[in-house]
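Removed: one protein chain of the complex. Kept in place: all other protein chains.
And then chain A:
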Amino acid sequence: MRYLIVPLLLGLAAPGFAQEEESPVDVGRRDLGSTLEKFTDSDGAELYRRACSGCHGPEGEGAFGAGKYPALAANPRLGHPRYPVNLILEGNGAMPSFADWLDDEQVAAVVTYIQTNMGNDYAGEVTAEDVSRMREEFADLDEG
């Protein structure tokens, strides 16, 4: 939640550099919700914002250039969790694999968020155990 202070801080900053005495938080040590190896948030919305929203858009609207990042908002393909779990773990084209950076709980949390927000209203009942099982299954498919 500390992160939410940032827009306020930006309001004070001109041109693009807050004075230390004005900073309500120590931004240099601000947690980016990630390390070199992992995402560290556990909340699905936070994970979505940090890991996914840069490409798929804050509201899941997608982005379109020479290629695209598909919209996740009101996306009928997200009905079954297996599809997003597969993409997150295995990647596809411009979508890299996040398998090493998110644990099973985090994958379940972000998939649940995607399935139940941004105009999606699906069951959202995927568990960390489901993700763990699928992780093994996809890895076996890769080897096979």
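Side notes on the structure shown:
In this section, contacts are C-beta pairs under 8 Å (C-beta built on N, C-alpha and C of every residue); 3 or more make two chains touch, one makes a residue touch a chain; residues count from 1.
Methods note: contacts and distances are computed from a predicted model.
A chain of this complex does not appear here, and its UniProt-recorded name among "(2Fe-2S)-binding protein", "Succinate dehydrogenase flavoprotein subunit", "Spermidine/putrescine transport system permease protein PotC" or "Tryptophan 2-monooxygenase" is "Tryptophan 2-monooxygenase".
For the options A:33, A:79 or A:124, the residue in contact with the chain missing from this view is A:33.
Interface residues of chain A facing the missing partner chain: 6, 9-10, 13, 15-20, 23, 26-30, 32-39, 49-55, 57-58, 63-69, 91-97, 101.
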